[in-house]
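Of the protein chains in this complex, all but one are displayed in their positions.
What follows is subunit A.
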């Protein structure tokens, strides 16, 4: 199935051009373009982003994983709470999960202060939220399937039989 293959390749590297993808598959370039357009139009592909190793930059980003517990009532469901939280630009990812808590929220900011303030002033006061536990990210080793850090390097010889 070509959709699946195109998606896999885009997930591997969104900067592969349609020509690159056509070269790697049995598809024509025009077919690849059309497939990508369809996937975008259908909302399957929602966007393209760079995978950044913040540790390599001077101006550090502060990131936190926040556990949220909520109580629901007749009027308010998970989706309502999620919708409200997802609007904040500081929230980079928000997922309803199974287990000890309800939502798993990734927050980003320029300083610890900014992130803490956001959680105490914007998130904690939401009436349905009963508990927040904030974990600051200290080092990231892998993001979006890509290993960060200095990489293992290729220690193969440049020629071998």
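Rule of thumb we're sticking to: a residue touches a chain if its C-beta (ideal position, glycine included) is under 8 Å from a C-beta of that chain, and two chains touch if they have at least 3 such contacts; residues count from 1.
As a convention for this text, contacts and distances are computed from a predicted model.
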{"item": "Among \"NAD(P)H-quinone oxidoreductase subunit I, chloroplastic\", \"Polysulfide reductase NrfD\", \"Aminotransferase\" or \"Tryptophan synthase alpha chain\", UniProt-listed name of the chain not shown", "value": "\"Aminotransferase\""}
{"item": "Identified contact with the non-displayed chain, of A:20, A:33 or A:114", "value": "A:20"}
{"item": "Positions on subunit A where the hidden chain makes contact", "value": "9, 13, 16, 20, 22-26, 152, 154, 156-161"}
